[in-house]
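Here it is: the structure, laid out below.
The complex appears here without one of its protein chains, the remainder shown in place.
Moving on, here comes chain A:
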């Protein structure tokens, strides 16, 4: 009986014992095909999914490698059915392929007649294919013309049918535009370089990196590979400005070469940064800004925060399959469960690094997460108990007890750059008033926001109260303490994003502190537990303290 580091469960989860001497080797062996699901301190859980296995196939791994990796590292006998299933699933990828044909254009072909016939008879793809051209593809048993505009839709439909197609049709080069990284006073980190290279080799796909790990630079490196006009899609205007700022600073691009396409400005330049919001804006049932996608012959499209990509953008993106696409994200978890669409439309996962690994390399700051539990005062408890269910979360979140705790925490961390993050505007205003700090929320003008963020970055002000507008893509490198008083119910990725605000390495290598203030015995506590799951699974352990015991905090932290 070998004593491997891996336990293969019959429900297709793989348990990796972290402290095992062979753990590192086993992790390396299974990482290409298994999705890391949870990585708490002792045992990490990976899962075998069809998407993961197809990702591995796309990266050139075959079923034999997967099976032998499982057999080599498994502590116990590997369930036979699971091995069979792995082989069968992997064999499904690439039975169909999309190629560019000199005369027929885009062609879907297969060397497996039954599969090909089955797929062609499916109602789901009936409208996407044209005439049969079996003779046109010499090695295949069957081939059919596909309209180029249906390339994405077809891939999406085939994935749903369980026969993902391999896309060999290649990409258009797009309009050339010289872009180079300007590495004078800084250097691309090893993992950023690997991520950009892995993307370029794969053609299209998603790079998964923690918040604060420098995803913008991976995007910039990808642009330097492409040397072509680029469309960058980001979540909001502030983030768009930051991208622009970073690109000007880190690449050979100048201000004039970069355009911003947002609610405020509509510039189309060789590198254009657009917000999801403006693209998905509807006027009279039509999307007036969709033309942007065809405004230039883009050579590369960058999707920032892929896990937030709105559903309409998926539909639009389906038409862009001939262009290279890179998705950047901290997590593939989508609250709407559309991971499959990301796979078929943006591409398979090309690079992934666990948070703790990057933290260990010192690229992101270590963080200490603390859950502070407050007890609702008697009166509020009564109000809570008698409230309508939909009101409960707001009542529990906005208790004045939280404001008091926030005050106390701010006082403890005086001298450190601190963010107070919340969901409800009344609460934020109240906090701003009590703490004497400026408040940034949805209706704050972009100009004012930028001014405040800049003042915060420069250390001019050290305390900001922010709403969810600051969840993403706002670069606040010096923020060292975050106090979260409320959030969007149980959103796991929001919690991760908020912690991400703190993870830029600090000048003095300080540990960042993340406080989640939670009302005990209410739905707030239930939501908090769900919110924390992603981070707990990434290895961030929450400590719990009572609001009354804040004094014991630093003693315990050591």
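Keep this in mind: a contact is a pair of C-beta atoms (placed from the backbone, for glycine too) under 8 Å apart; a residue touches a chain by one contact, two chains touch by 3 or more; residues count from 1.
By our rule, contacts and distances are computed from a predicted model.
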item	value
Options "Helicase XPB/Ssl2 N-terminal domain-containing protein", "Simple sugar transport system ATP-binding protein", "ABC transporter permease" or "Electron transfer flavoprotein subunit alpha/FixB family protein": UniProt name of the undisplayed chain	"Helicase XPB/Ssl2 N-terminal domain-containing protein"
Selected residue (touches chain absent from view) among A:294, A:521 or A:548	A:521
Touch criterion as defined above, residue of A:7, A:111, A:198 or A:455 at the omitted chain	A:7
Residue touching the undisplayed chain, where the options are A:45, A:227 or A:444	A:45
Where the unshown chain meets chain A, residue by residue	1, 7-11, 13, 15, 17, 38, 40-43, 45, 75-81, 520-521, 533, 536-537, 541-544
